[in-house]
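Step one of this worksheet: look at the structure below.
All protein chains of the complex are present and in place, except for one that has been dropped.
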């Protein structure tokens, strides 16, 4: 990346569609059916996230980080990928995992506080809790694919806060050195819990981190599904063709609390929320689709309702799936439990057998 | 730092004096006596380092990383500092520690493999072995000085290899966020053991790392004492006046083996060494001083011999200093040893008392 | 006044900061947000952003800069949002903070406190419940403190802040708000390295700490009700250095011991206590020391944690077995 390219990109995030759904650039080449599917997924993601928040409030689900506001980045990072591609994300990337192919019932099942069910074929790493860590795994997957000669792209997703971690920066460096087929997706939603973006780093755009590691980068409007899709698609094509890594910073906003355990009124202003509410990603896509005649108002309403029902069905499925036995932990640690673990398994079973009264 | 400034700096490292001692810029304002003192220190550092290498070969000293080639960076990073300033460096920064005020006899004493003797007043953190780690300490010191309102500058020194560590990058980020009075000195000597600079990071200059953290930076010829001094001085003045951190990459070359345990013929070419030998820092300063009439050839020769003797005296002093008692480790762990440690101290003393034959 | 552990800790921080200018508080979300558990609530408003500040999201950065600050002369209190993330800062903690005095042969020291919530039973996400205290027995140079109630929490935190060496102060999440206890308004110390005998007894010694003290107490109650056995309960308070004297004196008296810890069993605190008993009072021992602990697997998902954590019934069974002739 030359300095000229660099300075040109510093002014504003890349946009294809403005917040009123008007095109200001050329939209990516997406078939109408796929576009509607992507739009539908945004509805599903919002409905699904809201359902889990509600379940958590009822004490039925564990801590959940709302996906509200992240619908365009969720879909935009996943939609351009091929089935053989990989994703490594955090709790906030459940939407991307869904579009990549992970069963949403399994995502909901995990939120019951049970060991997860992942479909191996979806190629989504287990949800990462230790911030920043997964990005190195994404790079490792990319390196491995390159070593094996597989046409695989690996996407590492993380938040703005995660860019402060050493691992994020080491990941950029490894990706640069090994020219790994990796896309770094920094979902900049303005906050890392209570820490606003400008207190996380003295740099204007986090994507500029790429400069110091020799990794090309781009800053995109994360509420513009077209911009995210087009940028990820370009980066994926390049990576697949041996062109190496790309760092994409998508500017969006966390419309909800950090998680169900958080109270954002302690640290952020309603005005800021209102400002970003106007820019949220579903609205502008709706305006665009209606304008283009791909959707009527009535169809749109129906779609939203269908996805509400879909989300409920998925949650129901999850809550009707039987949990694993308590001693599953001994099979999950190593492929073959050690003799000591087997003894501990017996200990656990004995604990289960004996009622609390009869110790 | 604007992009304009950035692109201007990307062409070549900043120089004031070329490799033949000719000025190509304005030299910093250094009194002649101080300049001669700095020049003398370069001789001392080379002689001292060679002595330790020889002692190691005789089995009298522990592993040592040669300082040859690092004389200008060693002196140039320390000379502009005030006594209240701090330094945090690695094994390769003994020359800077010396000029900062650490007794060289104590440095030699440490090389006997004994717990070090640091003069608290020199404000040099213990030599760091875990690559990259000390840079965060330097930032912490800078942050603390800023909190207390002290006019202190903190210098974190590390090698080119160290810039790959997460800690180095986290340090840049903290320094940027807290606008800490810190100077990052990356002594780029071309190699991290057997790993050449271009395999460490895909970026052209490591100093560009500053871009992504909002930390101003500069790339200097690390064999040009004037360039290093002037750049560090400017950064120190700025930091002291509340202007925040600076990242300085000094380009030099490791003329010796990585350490006494290393065999560089396994991985680097003689031609490369010859190329850099021509650029070594003492020669050009000698030419400059003689040319300016500050030194005659005879005085120069005498100075080199004096510093040989000085180095020998320092080593002798170190080797005549009695070592601590073996149970010193119990006092070094906590201010007050625990009862258990006291029992272990007795155990150690009993081991000492009983000869090996009489177990 | 009756206080939760959070309130007691908050008061200790406030009083230490008032008393000593060198004390500063740093970490993720400790400022305006007052920490995700509110332990640092209102401190930034009171002491300003210079002394109470949010850091970037980088545990190694937090730990490493705290080391520099401590060497320089401040008394940093660094919060790591959950103890499981101490691993991210492990090198700065065990190779740096723990060794500054050693590495400088006593010229520099590193008086800092690392606070971190830990512990199971509250349905947290992965790595939010892990108990790390056992790891630090093998990484010399660190003190480790774990209070079991609000009163101890305040007095121990004061001592930790005053300590000339680095202290890891682990706060059990389940205890944060579940118990209110009388806590004096004024400053007081509870010395590090001293265990408390929370219940005297003669038949068996229960050794525990943190949230497991209450489990021990409940188990003791259950056993006493059933068999009338007289149980001594030790709360370690400081995990390292460990109060071996109190442990040994008790086991010499009772001849039987059960250790309760929610950490994995292998090689941690429960193993070391067993080894101490073996070394110093084997001949008083009438039965094998029993360890009621987590299993040697990672801490499980919330839905399975109840089977992993020691319960009063599990402890009671171990007591009964150990009491058998």
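Going in written order, the chains are labelled A, B and C, and every chain counts its residues from 1.
Convention: a residue touches a chain if its C-beta (ideal position, glycine included) is under 8 Å from a C-beta of that chain, and two chains touch if they have at least 3 such contacts.
Since the model is a prediction, treat every value here as computed from it, not as a measurement.
Q: Using the document's definition of touch, tell me which of C:179, C:248 or C:285 contacts the absent chain.
A: In the full complex, the listed residue that touches the missing chain is C:285.
Q: Determine which one of A:94, A:108, A:130 or A:236 touches the chain that has been left out.
A: That would be A:130, which touches the missing chain.
Q: From the list C:72, C:102, C:118 or C:209, pick the residue that touches the absent chain.
A: Residue touching the chain left out of view: C:102.
Q: Which residue, A:17, A:38, A:88 or A:157, contacts the hidden chain when the whole complex is considered?
A: A:88
Q: In the full complex, which residues of chain B touch the absent chain?
A: Counting only chain B, the missing chain is touched by 62-63, 91, 112-115, 129-133, 161-162, 164-167, 192-195, 199-201, 261-262, 266-267, 323-324, 326-330, 332-333, 340-341, 344, 347-348, 351-352, 354-357, 359.
Q: With the missing chain put back, which residues of chain A would touch it? List them for me.
A: Answer for chain A: residues 86, 88, 115-120, 125-126, 130, 133, 136-145, 147-148, 154, 166-167, 170-171, 173-174, 177, 324, 328-329, 331-336, 338-341 touch the chain left out.
Q: Counting contacts across the full complex, list the positions on chain C that touch the omitted chain.
A: 84-85, 87-88, 90-91, 94-95, 98-99, 102-103, 126-127, 132, 134-135, 137-141, 240, 263-264, 266-272, 274-275, 277-280, 282, 285, 287-291, 296-298
We take it that only the chains that are shown with their structure count from here on.
Q: Relative to chain C, which chain has the most distant C-alpha mean position?
A: Looking at centroid distances, B is the chain farthest away.
Q: Any idea how many Å lie between the Cα centroids of chain B and chain C?
A: Distance between chain centres, rounded to whole Å: 40 Å.
Q: Suppose each chain is reduced to the average of its Cα coordinates; what separation in Å results between chain A and chain B?
A: Here chain A and chain B have centroids separated by 44 Å.
Q: Of all residues in chain A, which are in touch with two or more distinct other chains?
A: Residues 164-167, 199-201.
Q: Listing for chain C: what residues touch at least two other chains?
A: 56, 58, 60-61
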